[in-house]
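With one protein chain held back, the other chains of the complex are shown just where they sit.
Chains here go by letter, A, B and C, matching the order in which they are written, and residues are numbered from 1 within each.
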Amino acid sequence: MELTESQKQEIEELTSAAYTTKRPTVPAFEEILYKPFPVLDHGFVRVIDYMGDDSAIVQAARVSYGRGTKQTSQDKGLINYLMRHRHTSPFEMCEIKLHVKLPIFVARHWVRHRTASINEYSARYSILDREFYFPKFEDMAAQSTQNHQGRGETLSMAEAEKVFEILKADAAKCYDDYEYMLNENPDGTRKDENRKGLARELARMNLPVSIYTQWYWKTDLHNLFHFLSLRAESHAQKEIRDYANVILDMCRKWVPLATEAFEQHCLGGTHLSRKGLDVVQRMLKGEKVTREDSGLMKGEWNELMAALEIEE
Amino acid sequence: MELTESQKQEIEELTSAAYTTKRPTVPAFEEILYKPFPVLDHGFVRVIDYMGDDSAIVQAARVSYGRGTKQTSQDKGLINYLMRHRHTSPFEMCEIKLHVKLPIFVARHWVRHRTASINEYSARYSILDREFYFPKFEDMAAQSTQNHQGRGETLSMAEAEKVFEILKADAAKCYDDYEYMLNENPDGTRKDENRKGLARELARMNLPVSIYTQWYWKTDLHNLFHFLSLRAESHAQKEIRDYANVILDMCRKWVPLATEAFEQHCLGGTHLSRKGLDVVQRMLKGEKVTREDSGLMKGEWNELMAALEIEE
Amino acid sequence: MELTESQKQEIEELTSAAYTTKRPTVPAFEEILYKPFPVLDHGFVRVIDYMGDDSAIVQAARVSYGRGTKQTSQDKGLINYLMRHRHTSPFEMCEIKLHVKLPIFVARHWVRHRTASINEYSARYSILDREFYFPKFEDMAAQSTQNHQGRGETLSMAEAEKVFEILKADAAKCYDDYEYMLNENPDGTRKDENRKGLARELARMNLPVSIYTQWYWKTDLHNLFHFLSLRAESHAQKEIRDYANVILDMCRKWVPLATEAFEQHCLGGTHLSRKGLDVVQRMLKGEKVTREDSGLMKGEWNELMAALEIEE
Partner (left out) sequence: MELTESQKQEIEELTSAAYTTKRPTVPAFEEILYKPFPVLDHGFVRVIDYMGDDSAIVQAARVSYGRGTKQTSQDKGLINYLMRHRHTSPFEMCEIKLHVKLPIFVARHWVRHRTASINEYSARYSILDREFYFPKFEDMAAQSTQNHQGRGETLSMAEAEKVFEILKADAAKCYDDYEYMLNENPDGTRKDENRKGLARELARMNLPVSIYTQWYWKTDLHNLFHFLSLRAESHAQKEIRDYANVILDMCRKWVPLATEAFEQHCLGGTHLSRKGLDVVQRMLKGEKVTREDSGLMKGEWNELMAALEIEE
């Protein structure tokens, strides 16, 4: 993650500002405002702005004239109740705006979360930087033999090295050719006066999806938690999971009570289906239940036993 | 608009708070934070929180690391360009949260704007106050003879008085019976020990749609402008228009450049259809155009002539 | 539920139509198309149109060129997998359009489901019918003493009768006055030539929220299931639950595999929080767990024991 001097200076100015406001403010969260948190090799997440705090959730749930109660224990109990009973609307009352730098293939997963606002860096308007994501050797893995859309065994060092060389060489070649086709100096004049440059919106099509893009992303806390529940869990691709985990950590600073309730009731725990619940009820009554008489398919049975920590 | 002493005190506390923040802050808007602005006879709008300012729009449009430029003239030009060319996403980067007290029939229009978050006072959980909307005499009007869904001529004083008496009496009777059916003291005990009270979720069904409810409503600036473009215009029912106009005024304080661009390009002005544009082009070339050779239906022709201020 | 003769005839014509189409068609569902299914005293739900079937879910999940496999067992397994793992997007590929007649207070709950399209009968444009919802005696209940937003004990016959008389009388008075204020014959002329009528948009404000309205409501299967998961469950008000159950029944005819998976994995079963799962794991290992050492609050502990069918 490299920032230019002028970007660093801009961020420096922002973090040293001090305005007066009547709005709910979270001092611990203000501490990290604007600061880039590194993710992957060149990516980052920065909090640009936020609205509301734990007490804003309480305030909205009660449609009150003032803020949430001063008694944290009551707020905590109410927030837990709301989360447990899927009263999701009060969580929509907090909003966050992030600046994210991420590879295009990660952006393509991310954008599927529709209840959010996005302003992305435009490759029609501007020239993309020469920055690509290359996995670390320990993250280079073979196709999983169990999971059709996941990773299995890690590659050997020699194999990983070979993959790394390929990714690096192809990215470099594609970017060199991007620059050649653009034929454009930083001031917009042509590098080679004897030929035209290709329009940016066309030249960019030569770039691989490992190249970094950037965007402003704004969403509310309910939808952020939904994003995290899908992207911080084990089925998500490792690269977007890294972003999700950094954001989850930010939430712990921003809205500690809501995040605790979210981790307790959504991220952790498990869902029992009708038949799965029946299995558990019977087991708790002392009955020996087998897959055959559970009515469950193999896949679901295995997932249930794993969740219950029952070894067969 | 009556607030209880404890509500007034809560608001007083909120408006006298002063926190330190690094977030973009709009001093002129902070001035009106939390204060109830009266609408209709008992309603109000209060700004509870906001996120972003004019420069946040510029920042997102440029996906920059810092804030918008310090040069207001450049920001203004860019914001105008974005509005004119329907680049709406940067306007989604500002967010506002309002506390609104409004009659149920107004709430039923309002809620149709789906890209917003709402927490409404629950009549299943709580008891509604005895507050109803009664139009002023000058707002009591007959059905329009031109517009199937609007008002025409104002009622005579005697007619208006009669309507007022009816609305008042029916509201009072319905509320008296609501209280009777609830049979509930403020502390939850029964008024009349010899009979049960009806559940709140059932008793409330006796109340007319003129009764006031309250909610927290949160939306982004793009969707707020869309709301205003539909609800501040002449086809909207007068009662919701009153709310829209109060909110429009708030926007002028919050995001003056964006609001000016919105009034210039969306609220004001007019849309010309393909044929309407053809009529204007021909007229500007000096041609005399009649409805017959315009290809327009009567309704559209009349609207066009009115927009162009051409009297026939 | 009363339909006019002309409405009955229109429905008759629709149900006897037979067009030829290449689109996926569900014969069992075609049988009930357009037919009003009664809900409450005057309400109904009618299926107006639908798009897709179980195999459309499979087709989208596979992004295939043809329809889902002919082998129902494979489709069933895939649909179950998708539901269990929250791969919700393929369920969005089926769409349904309903015509619903419902009391305004039910409509106010319903409209909170935002990912749906609505066209409601306009009381600004048209005159509402004299139809109100009055609960059956067995549905008249006192406020719950446990649940702040629900019903408890049923009223005595005498109490219920009294409530019924009040609701009926107030509704009749409000509607009589609505008609008086409108002063309008069916052909739009005045009843009493000596006074103006009040505009419809104003007169309607005298009507209680028990009056019936109607709308066209269109949503996709994923969002319909979400609606049902919140509105067919025990915390929802009984009146909207009645609608939800009628619609759930329709789904069983329309998309039997998806509905079975939904009932299995979402409607039925239960969610275990992180601590709740820990309790179950410990119990299954033979440990005796008490609320005190579970780390759970009283409310959550009670809900967990109830779900596990453990009596204390």
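Just so it is clear, contacts are C-beta pairs under 8 Å (C-beta built on N, C-alpha and C of every residue); 3 or more make two chains touch, one makes a residue touch a chain.
Keep in mind it's a predicted model, so treat the numbers as computed, not measured.
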Residue, one of B:K35, B:R84 or B:K191, that touches the chain absent here: B:R84
Candidate in contact with the missing chain, chosen from A:M83, A:L155 or A:V279: A:L155
Positions on chain A where the hidden chain makes contact: 103-105, 107-108, 111-112, 114-115, 118, 122, 124-125, 133, 135, 140-144, 148-153, 155-156, 159, 163, 166-167, 170-171, 173-174, 177, 180-182, 184, 195-202, 204-210, 237
Contact set of chain C toward the excluded chain (per top definition): 3, 7, 10-11, 13-15, 17-25, 30, 33-34, 48-52, 56, 59-61, 63-67, 89-90, 92-93, 95, 97, 99, 117-121, 214-216, 218, 220
Positions on chain B where the hidden chain makes contact: 77, 80-81, 84-86, 89, 112, 230, 235, 263-265, 267-277, 280-281, 283-285, 297, 299-300, 303, 307-310
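By definition in this document, only the chains that are shown with their structure count from here on.
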Chain at maximum distance from chain B, centres defined as averaged CA atoms: A
Length of the line joining the C-alpha centres of chain B and chain C, rounded to whole Å: 29
Multi-chain contact sites of chain A, meaning residues that touch two or more partners: 89
